[in-house]
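Right, one structure below, let's go through it.
One protein chain omitted, others in place.
We just call them A, B and C in the order they show up, numbering each chain from 1.
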Amino acid sequence: MNEAYFLSILVFSPLLGIIILALLPKNSETLIKFIGFLATVPTLVLSLIAFFQYRGGADLNRYDVKADWIHFGDFAEMGLFKIDYELGLNGLSLVLIVLTAIVSSLAAIASVHIKSEWKGYFMLFLLLEIGMLGVFAAENLILFFIFFEITMIPMFFLIGKWGYFEKEKAAYSYLIYNGLGSAVLLIVIVILFARAGTSNIEALAQLMAVENPNTPAPISESLKFGLLISLLIAFGVKLPIFPLHTWMLRVHVQAPPSIVMIHSGILLKIGAFGLIRFGMGIFPEQFQSLAGLLAVLGVINLLYGAFLAWIQKDFKMVLAYSSISHMGIVLIGLGAMNEAGIQGAIFQVVSHGLISALLFFLVGIFYERFHTSTISSLGGMAKGMPITAGFLLAGALASLGLPGMSGFVSEFMAFLGLFGEMPVLAAIGCIGIIMTAVYLLRAVLGMTYGKAHREFAGITDMKSVEYVPVLVLTALIVLIGVYPSVLSETLQATLETIMLGLGG
Amino acid sequence: MSSVPISAYLTLALILFCIGLYGALTKRNMVIVLISIELMLNSVNINLVAFSKFGMVPSITGQVFSLFTIAIAAAEAAVGLAILIALYRNRKTVNIDEMNTMKH
Amino acid sequence: MDLETLLSYDWGVMAPEFIILGVATILSIVDLFAPKHFNRRILGWIGLAGILAALASLFNLAGLEATSILYETFRLDSFAKAFKILLLIGSALVMLIAISYEPKEGMQEYKGEFYYLFLTGLLGAMMMSSSGDLITLFVGLELLTISSWILAGIRKKHLPSNESAMKYVVNGGISTAITLFGMSYVYGITGTTNLMEMGPTLAQLANSQYLYILALSFFMIFIGLSFKLATAPFHMWAPDVYQGAATPVTAFLSVVSKTAGFALLVRIIIVVYLSTPAGTSGLSAMTPLLVSLQDYIAFLAGATMIIGNVVALRQRNIKRLFAYSSIAHAGYLLVAVTALSAFMFDALWFYLGAYLFMNVGAFAVIQIMTGSSDREDIGEFAGLYKRSPILAVSMAVFILSLAGIPGTAGFIGKLNIFMGALITEPAHYVLAAVMIATTVVSYFYYFGILTQMFFRPAASMEKINIPIGLVIAIIISVAATILFGILPNIGFDFLHTNFNGFVDLLQ
Partner (left out) sequence: MENAWIIPLFPLLSFLFLLLFGKRLKETSAYIGMLFTLLSFIYSLVVLFDRFSNPTYKAEATWLTIGDVQLTAGFEINQLNALMLVIVSLVSFLVHTYSKGYMHGDDRFHVFYAYLGLFTFAMLGLVISPNLLQTYIFWELVGAGSFLLIGFYFYKEEAKAAAKKAFIMTRIGDVGLLIGMILLFWQVGSFEYDEIFQAVEAGSVSAGMVTLTAILIFVGAVGKSGQFPLHTWLPDAMEGPTPVSALIHAATMVAAGVYLVAALFPLFTASETALMVVAIIGAVTAIFAASIGLVQKDIKRVLAYSTVSQLGYMMLALGSAGYVAGVFHLMTHAFFKALLFLAAGSVIHAVHTQNIEEMGGLWKKLRITGPLFLIGTLAISGVPLFSGFFSKDEILIAAWAHGNTVLFWLAVIAAFFTAFYMFRLFFMVFSGNARSEMKNVHESPSVMTFPMIVLGILAVVAGYVNTPWFGTFLGDWLVDGNEALGHGHIEGPAWIMIVATVVSLLGIFLAWMMYGKRSISRDWLSSRMPIVYGILYNKYYIDEFYQLSVVNATKFFSYLFHYIEKFLVEGIVKGITGVVQGLGRIGSKIQSGQIQGYGAMAFVGLALLLVIFAITGGYLK
């Protein structure tokens, strides 16, 4: 395959699936589901190829694509106010793209539980995947934003149409919160674009590095700081950072599990990705001055989520709050501002992506059978569905950071980093580690152990197709936990550039 | 010849304009409202003519302009009345504040 | 003036106007003498053909450098051309909608005027966009205004139609008067009605009294024209008129007359108030009057956006909702005018173009949904996705474009305006913030419509049959909306290659 098109094909291959689906008859369920899954495969394959080629020492620049696209005004010959169609990869985005591809394919499998309108569902689903892939592959801010918004619209429909009882409310709060978030983001992006004349991330990073660059319009230090704060807010909605998190609770509870896999598995991670790629990448100095704030926010997230997860009655809510709590660890890592911390944050992004995907898939499995996810009504599940229960327990252990699973590595590195910078804060954060164990065990044991609270006769345990995602995800979680270098070596180069930007 | 300063004309025009506006915004009878609008337009004519005679750079175009204005004012009035009649056929009233079926 | 001077003029530059005029005349005559039972829908097609012909002749003139005839009263500069293209395309689409418009009480006997009044209105609009003289400008304005009054009231037997027409007349009259009053001052100070001659005179205007008066005139003209643009404070007629008027007319008002209004506004303020110094001495002598008045425009723009979007939240009537949304969009456009940045013309032109397609398309769908019955509640859209997926999806495209979602022309337009507002020094942060915030507010009602179409069950599953005219209109609109969303440079390049930045606006 010609490498000039490699990335474009990688990102847009689901489009093919959309077209095929559009031509299929509306009610041939199995076919649609099969095609829907199939459409996610090319991306998966390509991303894995790229991953292993990179591991094999290949240079990532060879995938870069760059083509003229839009230029505003008559400044094209000056090279100003041009928006190119440019995709590229670095270690970080590569890892996240692989994650996206994997989780998407598994979520497509998980979509067997979708009951109606499969056609529309999968078309939107694939559109969503394109958006996510694009977000990670985009080389300039405008392109990033476009893909960012492309993820928003399908999500709105997927939540609002295929969700549960309060789906429309959830869809709306998703829309409005993220709308505001991306509005702030757009302001930042356009200010940068309008005043610097370019939206290419590397170019911007270089411009910001020099004292006062010759840009079409001046960019003062205070403006930079303001921009960074706005970025923090914009991505803080996505991540989510307390107190901008309430929307994602609704989404977690109301959206269909397959979508929540994607949502908490990848969409939330865009926030972290953005903070690292743009926050650290473009405004390193200003970012450093925010380190303390980030760390504090992280600890707040961690504890807030953990404590609230402890008193939830619905397992989905537990997971929702645990997502908040775990995103706190990402912030802690970023706040630490040293290799350990940042690497920990990235690890946490990946690890939580896998773990939450696993847990929500399992939620989907037993919700399918019992039509409830309230802890009390599921007690003693291990009797009826030992395998599901077993994996649930495994997922919980992974999530509470049991060594040998991915959760521990990231948690450990994040805290290692923070202890190096602000030991006292980190020590407070450690309460979160305990609380994580407390609320997860409470919830999971409440569902699986103890006296059986319901009749399990006639309930089948996991079915053949359902094994695939569970096994794949578990395997990956353990792999990263046991052999973390598989990630860290991929991230090495990117981390070094980031640290360079941060000055050491 | 005459020593009436231009400011007088302008003031007169302004006053007329305001009267017209006042009428257009307060009268309940549609016909009177239309007339008031005519008044406003005519006040403009006074302005134009005054300027074209006593302006700092006198020129004939002002009077030409006023001719156009008169013609158009007539057209406006005609259309306005025609619509008023159409409305009157259905509504049996020319009372302006009863024309509020569409609001909010 | 004698014959040869008359013949010496290069009448060719007026070809599009002449074509429209001719077709309008022919239609009126045919309508007059044709028998009653004669199906006047043909006339609509003729009108459409006329518009397309005018468009063709305009493209034919595209290469021509700025020329003006009739003592500088009629200018065909690139600015005029650019806006005429929009006007003609807009009217063509509106005409397509109009052809398949069929109110429940029927309008067979006055269908003919329905069509040619669109043409006369269009003629007025074209005159506005290319007038070089206050008089022609005013005449064009009035031609458009009066035609649209009649159009608004075209459904004689329909009470809301009459009412909307009446409201339109009264407000229109007042606005005309105010505009005219302002113009009279401009004339008074410059002593000429010719825009081109004004420039130099105003340039060395050094009397602060006159400047003061000029500023007053600016406000009056601006407020007067804000009636055409449907921006604050002269926006309030819009909802009622849009609701009462026939759907094609509503489309016409929201697209063609708005575009013409902006063409006029920009021409006046650029030519008159940009060449005027803000003061007699020092720095203020350097800055143009218009720049010193930016804050006021900004204020109005902000107010317009807020009012439009916020009040739209409470609307159940779809046409009324779109009235408010069009107010909001006028506000966005004013942002571009406020900023006066290097992107101003691009932004205005592109956004008006995008708005044209998405809005006309939306109105086409609305006409299908409201149909011959006058039920215009949003609920009418419930379950549209089930009843006719294609229609629902195309409506979704329009809505998303109106909401400014990437992938659609609306987004690029907004982005461009946004850049304009943020590149200037000092940048209009507040205005930009208001714009983006109100955009998010607009999601509420735009997605409300989507919710109806996609999430709610349909009341009746009866088949929707779409007249050919609307099919064409919708297809074109969807295609354009997406095309300009994904490859906007088709538009921008066209603009730059043909009209290199409107440099000839002032000379």
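Points to keep in mind about this one:
The rule we apply is simple: a contact is a pair of C-beta atoms (placed from the backbone, for glycine too) under 8 Å apart; a residue touches a chain by one contact, two chains touch by 3 or more.
Quick caveat: nothing in here was measured; it's all calculated off a predicted structure.
Looking at the complex as a whole, the chain kept out of the display touches A, B, C. Checked against the full complex, the candidates A:293, A:434 or A:475 give a single residue touching the omitted chain, namely A:434.
The residue touching the chain not shown here, chosen from A:445, A:459, A:479 or A:493, is A:445.
Listed residues C:256, C:334, C:441 or C:495: the one in touch with the omitted chain is C:441. Contact with the undisplayed chain is limited, among A:170, A:270 or A:340, to A:340. Within the entire complex, the positions of chain C that touch the omitted partner chain are 166-167, 170-171, 174-175, 178, 208, 211-212, 215-216, 219-220, 223, 226-227, 232-234, 236-237, 239-240, 278-279, 284, 289, 292-293, 296, 300, 306-307, 310-315, 441. Although one chain is not shown, part of chain B still touches it, namely residues 21, 24-26, 33, 96-97, 99-104. On the side of chain A, the interface with the absent chain consists of residues 242-243, 246, 303-304, 307-308, 310-311, 338-340, 343, 380, 382-383, 397, 402-404, 408-409, 412-413, 415-416, 419-420, 423, 426-427, 430, 433-435, 437-438, 441-442, 445, 448-452, 484-485, 488-489, 492, 495, 499, using the contact rule stated above.
One rule holds for everything that comes next: only the chains that are shown with their structure count from here on.
In this view the innermost chain, defined by its CA centroid being closest to the centroid of all protein CA atoms, is C. Centres computed as Cα averages put chain B at a distance of 26 Å from chain C.
A straight line joining the Cα centres of chain A and chain C is 43 Å long. Residue positions of chain B touching 2 or more other chains: there are none. Contact with two or more other chains is made by no residue of chain C.
By the touch criterion given at the top, residues 10, 13, 17, 20-21, 24-25, 30, 33-34, 37, 40-41, 43-44, 47-48, 50-51, 55-59, 61-62, 64-65, 68-69, 72, 75-76, 79-80, 82-84, 86-87, 89-91, 96, 99, 101-104 of chain B touch chain C in their complex.
Residues of chain C touching chain A in their complex: 342-343, 346, 400, 405-407, 411-412, 415-416, 418-420, 422-425, 427, 432-433, 436-437, 439-440, 443-444, 447, 451, 454-455, 488-489, 492, 496, 500-501.
On chain A, the positions that touch chain C within their shared complex are 69-74, 81, 142, 145-146, 149-150, 152-153, 156-157, 160-161, 167-168, 172, 175-176, 179-180, 183-184, 186-187, 190-191, 193-195, 216-218.
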